[in-house]
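Structure below; questions to follow.
Omission of a single protein chain aside, the complex is shown with its protein chains in their original locations.
Moving on, here comes chain A:
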Amino acid sequence: MALSLSEDTRERVSKLLDVSRVAVHYGWIPFILYLGWTQSLPRPNLIKLLSPFPTA
């Protein structure tokens, strides 16, 4: 499975991977929170969403 990539492409791909790694690192949890927040029917307020204390 030889695949010759030019130096240029290789650099570009690894840069892209680096950027996406950072994006996933800092964006994954906010993404899930956003998804859940928009989809749950009574939208919880943000303090309730993030605080560890049980709120009635």
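Quick note on the criterion: a contact is a pair of C-beta atoms (placed from the backbone, for glycine too) under 8 Å apart; a residue touches a chain by one contact, two chains touch by 3 or more; residues count from 1.
Here, contacts and distances are computed from a predicted model.
Asks: For the chain that is missing from this picture, which UniProt protein name fits: "NADH dehydrogenase [ubiquinone] 1 beta subcomplex subunit 7", "ADP-ribosylation factor-related protein 1", "Sam50p" or "Translocase of outer membrane 40 kDa subunit"?
Replies: "Translocase of outer membrane 40 kDa subunit"
Asks: Which parts of chain A are in contact with the chain that was left out?
Replies: Here the touching residues of chain A are 1-5, 10, 13-14, 21, 24-25, 28-29, 31-33, 35-37, 39-42, 44, 48-50, 52-55.
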